[in-house]
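Excluded from the complex is one protein chain; the other protein chains are retained at their positions.
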Amino acid sequence: MSSVADMSYDSSRAVPAPRRSAQWRKVLVAYSFIAPNFIGFTIFTLGPILFSFALAFLHWDGSNPITFAGLDNFWRLFSDPSFIAALWNTILYTVLSVPLTLVCALALAILLNQKIPGRNFLRTAMFFPYVASLVAVAVVWNMLFNPEMGPVNMVLYTLGVDPRHLPRWAADKNWAMITVVLFGAWKSMGYYMVIYLAGLQSINRDLYEAASIDGAGAWQKFRFVTVPQLAPTTLFITVMLTIQSFKVFDQIYLLTQGGPGTSTLVLVYHIYNQAFLSWDLGYSSMVALVLFLIVLAVTLIQFRFTRRAAL
Amino acid sequence: MPIELHPQSRVQASAALRARPASSVSLRGVRKAFGSVLALDGIDLDIDPGEFIALIGPSGCGKSSLLRLIAGLDEPDEGELRIAGADVADVPARERHLAMVFQAYALYPHLTVFRNLALPLEIAKLDRPTVERRVERIAEILDIVHLLNRRPGLLSGGQRQRVALARALVRESPLYLLDEPLSHLDAPQRRALRARIRTLHEELGATFIYATHDQAEALAMADRVVVMNEGRIAQVATARGLCDHPAPGFVAGFLAAETMAGALDARRAALSAEPLQ
Partner (left out) sequence: MTVLAAAGARVGTRRRVKIGHVLVVVTAIVIGLVMLAPFAWMLSASLKLNKDVFTFPIQWIPTQPRWQNYVDIWTKIPLALFIWNTAKITIAVTVLQLLTSSLAAYAFAKLRFPFRDTLFLGYIATIAMPWQVYMVPQFLLMRELGLHNTQWSLIVLQAFTAFGVFLMRQFYQSIPDELCEAARIDGMNEYQIWWRIMLPLSKPALSTLTIFTFVTTWNDFLGPLIYLTKTELKTIQIGLRMFISQYSAEYGLIMAASVVALIPVLVVFLALQRFFVEGIASTGLKG
C-alpha cells in the first residue's frame, strides 16, 4: 500500500478552487462554438422580431421622428377595406389550397409507393416544380393560362366550351384566386408527397396483412389502416401548409399583383404595400403582428384538436 | 516508493502525468451523482504505479462511473482525485495522458483501423515513422494486421474489440482504463486476449485499471481486486486474499455465486484440454 501520509486533503471542501477555472474554460469554449451563429441570429433575426412587435404600436414613416401610437394602428385595421380584403383572401386561399394540396400529395404518394417502373423518375418529376425557380414557372403559368392564347383555354375550347364562358383566369376577379391556388398546389404538392411517402413507408406491413385476413378490400385498407396511421403526418403537413398559406406572397406578386382589384390581395402583400410603397411602418407592423397571432392561434388549435382526437 | 508531486499549476500537473512510465491513482471521499442517482458514494482508493487493478461488482455498482471520473469524462461532485500525485481537478480529459478502452468500442467509423490507431499519436504530434512503427507493432500483438485498411463498420464484434484495445495500447501511456474490454468476445477469444493483455501490462509497466463483471477473469489477471457495490467499495484485496478472507455480507455472497460458475468453467476447460488463461 502506498503511503498517503504526505498527501494533505480536506474532504469538507466540496469543490476545489482549481476546478472552477477549468469550468470557465469549458464554458468559454462552448460559447465560442455558438457565437458566430448566435450573434448573427440575434442581430438579424431575434432583434428584428422583437422590434417588430414594438413597431406595431408606433407611428413611423422611416424618416420623420417616431411617435407613440398606442392602439391606433390596431383600430385602423377594422376600417381598412384593404386589410379586410387581405384577411378574407388569405383565409380563402388557405381554405382552398390546404385540402387541395394535401389530397393531391397523398394521392401522389400512394400512387408512387407502388412498385412501378420509373418510380424514381416520377418521384423526381413530381418534386421538381418545388425547387424550380418561382419567376420562371410563374411566367410559364401565366402564359399557359393566358385567356386569349394560352393552351389551357385552347384545350377547353377544343373540348367544346363556349368561348364566352372560357375563364379569364388571372385577368378575372372571380378566377384569379383559383389560378393562384392551382399554381400553389402544383408547385408544392411534390414536397408534401415526399413527406407522405416517408409516412407511408413507416406503416407496419403487418397491419395491412391483418386487414387482408379480416377481409378488407383496398378502399377499406385505406380508410382503416392508411389514414389513421398517417394521422401524425397529416397533422404535420396540415400545420405546415397552413403556415405556408398564410405567408403566401411571391406567387401572388408574380401572377396577379394582388389583383384584379383586391381579389388576390393577401396579408403579406398588404404588409408589403404598406411598408415599402406607403412607408407606413407602424401600421404594416401591426398587420404583421396580427398575421403572426393568427398563425400562432391556428397552429395551436390544430395541435389541440388532434391531441383531443388522439385521445 | 513513488515520489509524490505537488505541482502548482495545471501545466505542471500535465507534465507530471506525461513524465512517468506508470501513474499512481488515488481517490479521497469521491462522490458523484447523476441527477438523483448516486453513482459513487464516498470512494477512498489508492492504486500504486504499475499495478493491475480489477474492479468487479454487479451492474450499477459504479465501476464505469469510477473509470469515467478518473478519465476526466465526468467531474466528481465532492472529493479529491489525484493521478501521479497531481490533483487533476483542473485537468481536462485530453491532458490527462491516459488511455481508455470503451465498452462500446467507440471507434471512429469514418476512418480505417489504421487511422483509428494512428489518430491519437498524430494528435500527440509524433512523427510519421514512429506512428507507423507503433501501429504496426500493436496490430501484430493483437492480431489485427490484416484489418488495418478496413473500416470499423466491416469488422465483427470481436475484431472491433481488439481494435478498441489496440487504440488504447498504441498510446503507451502511464495509465490504462479498461471498461469491460472483453465482454463481447466468446470464451476462447477472451482467454487468448487475457494473456496478451497481461503480457502487455508487464512489458509496458503501466498502471492498469480493469473493470469487468467476469469474476474469474478479475481474479486471474489482477494484482489486486476492488469489489464494488452500490457506489461503495466493499473490499480491496489480492485474489488470494479475497478468496481466503472475503468480507462478510455482500462480498462473500457475491463471490460464492460467481465462483460456482467459475469453477464449472474451469472444469469444462480442463475437460476440453484448452488452456484456462
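Residue numbering begins at 1 within each chain, and the chains themselves are lettered A and B in the order written.
The rule is simple: a residue touches a chain if its C-beta (ideal position, glycine included) is under 8 Å from a C-beta of that chain, and two chains touch if they have at least 3 such contacts.
In this text the structure is predicted, and so the values were computed from the model without any measurement.
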Original post:
Of the residues A:V131, A:L159 or A:I213, which one touches the chain left out of the display?
Top reply: A:V131
Original post:
Of the listed residues A:V29, A:L71, A:V161 or A:A297, which contacts the missing chain in the full complex?
Top reply: A:V29
Original post:
Which is it among B:V25, B:I47 or B:A71 that touches the chain not included here?
Top reply: B:A71
Subject >> chain B, residues in touch with the chain not shown (by the definition above) >> reply: 71-73, 92-100, 102, 104-110, 119-120, 123-124, 167, 171
Original post:
What residue numbers in chain A mark contact with the hidden partner chain?
Top reply: 26-27, 29-31, 33-34, 36-38, 40-41, 43-49, 51-52, 55, 62, 108, 111-112, 114, 116-119, 121-129, 131-137, 139-141, 143-144, 146, 149-151, 154, 158, 186, 190-191, 194-199, 202, 232-233, 236-237, 239-240, 243, 246-247, 249-250, 253-254, 268, 271-272, 275-276, 281, 284-285, 288-289, 291-292, 295-296, 299
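Following the convention adopted for this analysis, only the chains that are shown with their structure count from here on.
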Original post:
Between chain A and chain B, what's the gap in Å when you average each chain's C-alpha atoms?
Top reply: 53
Subject >> Touching residues (chain side chain A, partner chain B) in the complex >> reply: 1-4, 6-7, 9, 11, 14-16, 18-19, 21-22, 25-26
Subject >> Residues of chain B touching chain A in the complex >> reply: 1-2, 4, 10, 24, 26, 28-29, 46, 48, 75, 77-80, 82, 85, 87, 89-92
